[in-house]
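Here the structure is laid out as structure tokens; the discussion comes afterwards.
Note that one protein chain of the assembly has been removed; the remaining protein chains are unaltered in position.
Our next item is chain A:
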Amino acid sequence: MDQTKRLERLLERYRNGDIDRRSFLGLLGAAGLGAGLAGGPMTLLARQARAADPDQVRFDGWGGVVSEAFREHAFEPYTEKTGIPVVDGTFGGADEYLARVKASQPGEFNIAHLSGVFDYARYHGLELSTTLNEDNIPNLKLVIEALMNAFRPITGGALSAVPYDYGTTGIAYNRKHVSDDEAKAQGAALLVNPDFKGKIGGWGEWKTRIWYAALQTGQNPNGIEDMDAVWDKLREHRDLLLKYWGSGAELMSLLAEEEIYVTEAWSGRVKALQEQGHDIGYLDPPGGLAWQECLFVIKGSPMEACEELLNFMLEPAVSIAVAEGQNYPPALDPTKVDLGEVVPTLPAFDPTGTLESLNFFDPTYWNTNEQEWSKTFGRVQKGR
């Protein structure tokens, strides 16, 4: 049985209700765990075999609740029913992952859950992009056009990734210490409020830090005119800071343990904390940062197998299940797909499917300044 047939039969069974949702998701989780255990050092030994075997796909994601959602809701039917194993890995940050990809052999890494148009352009700049055969991914027609249009100019009209979800990096605050009204009134300035000295956190990532410093200095983050003011604001923020956090898990720990009261945060992570019962508020301030995530196919990958997996992951049933698990709205256009009852309640959800109300990184602008700004931020971060 070829891969397509297996995939179609699986989806048909799922749609027909032959597999109940609980079993469906349970099987997914077990396969994801198995695939994860098969990763690590053994993948080095399997390098040549994998490159020659188009039936295997390696997927790398963000870990934590995000990867749990993928494992639980996406991989198992693919692995169990199509015979295409998904080797499931995680990374702590896009930079760390890119360093690993750069050090790898072609074909070692296949699909990555990358963040933002910025990374898409960066991978393309490093000649790591591919050209997807969109005919093999019919579910692309369900995806929000604006999300795909952000990618196409970078890769000459083609796509090397499918958009998968989007969200915002807003401000999280502990409601015991900051009221909703206070947060709304202060907006981005809440992150540099000296009243919270020693109780402020911040993602140690240069782009996000500079974006918020631009807002705090009254500038357009996609067209900063006074960079000195931004660096000064970053120093001010640093001096009020308890800690730069480096991962979603660390962010959640710092907020949950009340080590920090305010920080910028990813919308889905805050939603997860709220679901756990923590009284954490979330605000997208005026000019706040939005991002989209994509499933990027890396050069040297088995294209047909990757395209089939992408199409499967874009199936509304799978995509919605993952979205509900990771608390980020899917890239599916709500005007074309019924996204159910939960997705419209997620932070950052745009019912119009245009995303016009959200602000994204301008990839050309940020890539142009990446080398200088990331280095300078590294110094500011360490007290210089």
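General observations
The rule we apply is simple: a residue touches a chain if its C-beta (ideal position, glycine included) is under 8 Å from a C-beta of that chain, and two chains touch if they have at least 3 such contacts; residues count from 1.
We take it that contacts and distances are computed from a predicted model.
Not every chain of the complex appears here, and the one that does not is recorded in UniProt as "Spermidine/putrescine transport system permease protein", selected from "MrpA C-terminal/MbhD domain-containing protein", "Carbamoyl phosphate synthase large chain", "Electron transfer flavoprotein subunit beta" or "Spermidine/putrescine transport system permease protein". From the options A:D95, A:E134, A:E182 or A:E304, the residue with contact to the unseen chain in the full assembly is A:D95.
Contact with the omitted chain, checked across A:N222, A:S253, A:Q274 or A:T364, is made by A:S253.
What chain A contributes to its contact with the hidden chain is residues 93, 95-96, 98-99, 102, 122, 125-127, 198, 206, 238, 241-244, 246, 253, 257-259, 367-368, 370-371, 374-375, 378-379, 381-384.
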